[in-house]
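For this depiction, one protein chain was excluded, whereas all remaining protein chains were kept in their positions.
Then we have chain A:
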């Protein structure tokens, strides 16, 4: 059973809600970062919501995903809790990594979310491994890797795809082509017009879909999932999308114009899906406003709670270093306490 049934009206509303949640979460994350509230780096998914929500909704709840440095959207689409996400952005103990990972490493393996990833291109081989596990254990699960257009230049992306293709694993590779890797346009990074051409080299099906149309993404992934589950191997999907915000907060974006961004906004995934649902009578304008307000309130609450939450204790730095007991670790942890303890 799919995570969210796009044919049901309730499913459509839920997909809209998840896209709105992503936008609200990342809008807030961007503001907090600009205010110096959030340390580290945050990469915002604003503009690309339809890819994460479309793809993950079409998976089954037990399926696996791997994410990227721009991972908040994938987390929310996978059903992760916005409070625990926000707490992780703040580096608080209640966060998904207990404050040890931050924005770029949010993971919830139990939820099938193998992690955002600070290393561009590292996800696809991990998805291949998750797919191999599912196949070995004879479980009905597939693994889907999200990665960027920039990542397609990384060797390990190709290694991961080749392994999955050669071994007919239940994997799906979704490239989020937002047209830039940092400041470099996709044309300057690749010699193909469509990144989906990559599929040809591995003799697997490859498609380019409108990544700002949540239905198009959903349908492509639904089909890819059926193929993977039937033992017919991986599919490569290129989702054509756009990043509205700078690569990082404070990015002056000399590599594009405001018009470029406005053009993309014309195709805005949330606007288009909303219009479709309003026209079809699935939701009224007033209900949409309520939904937005609800989502906003959820993010307010997540933020406030995260602000009030506790930081991990310095000695926790040594927790979870190894699975087995290592005596030196205690000695080290004691050292952190004595060296750093009084500075709190």
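To be clear about the criterion, a contact is a pair of C-beta atoms (placed from the backbone, for glycine too) under 8 Å apart; a residue touches a chain by one contact, two chains touch by 3 or more; residues count from 1.
The working rule: contacts and distances are computed from a predicted model.
J.: Between "Cytochrome bd-I ubiquinol oxidase subunit 2 apoprotein", "Phosphate transport system permease protein", "Alpha-ketoacid dehydrogenase subunit beta" or "Aspartyl/glutamyl-tRNA(Asn/Gln) amidotransferase subunit B", choose the name on the UniProt record of the chain that's been left out.
T.: "Alpha-ketoacid dehydrogenase subunit beta"
J.: One chain isn't shown here. Among A:121, A:160, A:211 or A:233, which residue touches it?
T.: Checking each option in A:121, A:160, A:211 or A:233, the one touching the absent chain turns out to be A:121.
J.: Of the residues A:13, A:100 or A:305, which one touches the chain left out of the display?
T.: Touches the omitted chain: A:100.
J.: Which listed residue, A:11, A:40 or A:61, touches the chain dropped from view?
T.: Hidden-chain contact among the options goes to A:40.
J.: Of A:111, A:183 or A:261, which sits in contact with the chain we cannot see?
T.: Considering all chains, including the one not shown, the answer is A:183.
J.: Would you write out the residues of chain A that touch the absent chain, in ascending order?
T.: Given the touch definition above, chain A has residues 39-41, 90-92, 99-102, 104-105, 118-121, 150-151, 153-156, 181-184, 188-190, 254-255, 311-312, 314, 316-318, 321, 332, 335-336, 339-340, 343 touching the missing chain.
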